[in-house]
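Note that one protein chain is taken out, while the other chains of the complex remain in position.
This part shows chain A:
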Amino acid sequence: MTDDSLPDNEILLSATGLTKTFGEFTAVDGIDFAVRKGECFGFLGPNGAGKSSTMRMVGCVSPVTSGELRLFGLDPAGNGPAIRARLGSCPQRDTLDEELTVEENLWIYGRYFGLSRKEVRSRAAELLDFAQLTDRAGDKVEPLSGGMKRRLTIARSLINSPEILLLDEPTTGLDPQARHVLWDRLFRLKRSGVTLVLTTHYMDEAEQLCDRLVVMDHGRIVAEGSPRSLIDEFSTREVLELRFDAEDHKDFAEQVTGIGERVEVLPDRLLVYADDGEQAAAVVHSRGIEPLSSLVRRATLEDVFLHLTGRTLVD
């Protein structure tokens, strides 16, 4: 889906010089991106990178400070309701009414989109099935698990059969199993043709779900591409992780210079970037360096982010 030759009418969402300021603070600093129909597009970055502010502008719930934003070819200024009628929005924090039942939450939401009572009921039944919540339909929301509430939020955001689904950190705060269930649901959505736009600070989530993503830092886009192409461009194929018995790993950085393409120093380990990690480990060993542990793994988006910003994603 990274083919640039697709016709313009396939672009559902585009931004040029998109900027958001709050007083003196610039949350989003002139970013450009375009999302094509049917793809899963991600914003990857640490907390405070400007992802949520971007998502709120895209969701037409926060006005654009400057720059151009278009959804379905429409400007959110003056077309908010018309655009939102075609969007699904899954905010970072669940905004369910916990006092109401699972199905009431869906029914009520359908009314905001002007669906008839009958239509809302039949769609709600389908969506509860999709979200694996059918047997909880009549229960109050409040006692549901975090994963169930998230799935309900997603089901709710699908009530109007949106053409773009916005997901702001969809799995933050969920346990690993709940995340995998959610990812599975999102895969299904994508296969059914829904365009997904999501933010995350989990590199595994971005790798799992995104066809294409931008890496954000301090309100700017620092890189763009598919997860694979970003790793190819900004990292070696493999990474050798070395841990030493030391307070500060800086002291060991000099000892491994020259091994692999480059070395990143983290407080608790050294990362040696090399296309062949085992070979790099052998060189380390031959120099007589004795780490507490050494581990060879494939490079991830985390490494891309570290290389681009000098910081880790999740502090």
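The rule is short, and it goes like this: a residue touches a chain if its C-beta (ideal position, glycine included) is under 8 Å from a C-beta of that chain, and two chains touch if they have at least 3 such contacts; residues count from 1.
One rule holds for everything that comes next: contacts and distances are computed from a predicted model.
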Absent chain [UniProt protein name; select from "Formate dehydrogenase-N subunit alpha", "Transport permease protein", "Putrescine-binding periplasmic protein" or "Transglutaminase-like enzyme, putative cysteine protease"]: "Transport permease protein"
Given A:I11, A:A34 or A:I108, the one touching the chain that is not displayed: A:I108
Full-complex contact with the absent chain, from A:E68, A:D97, A:E233 or A:E261: A:D97
Chain not shown: contacting residue from A:N79, A:Q255, A:Q279 or A:T312: A:N79
Footprint left on chain A by the chain that the document does not show: 22, 59, 61-63, 74, 78-82, 84-87, 89, 91, 93, 95-100, 104, 108-109, 111-115, 119, 123, 157, 159-161, 163
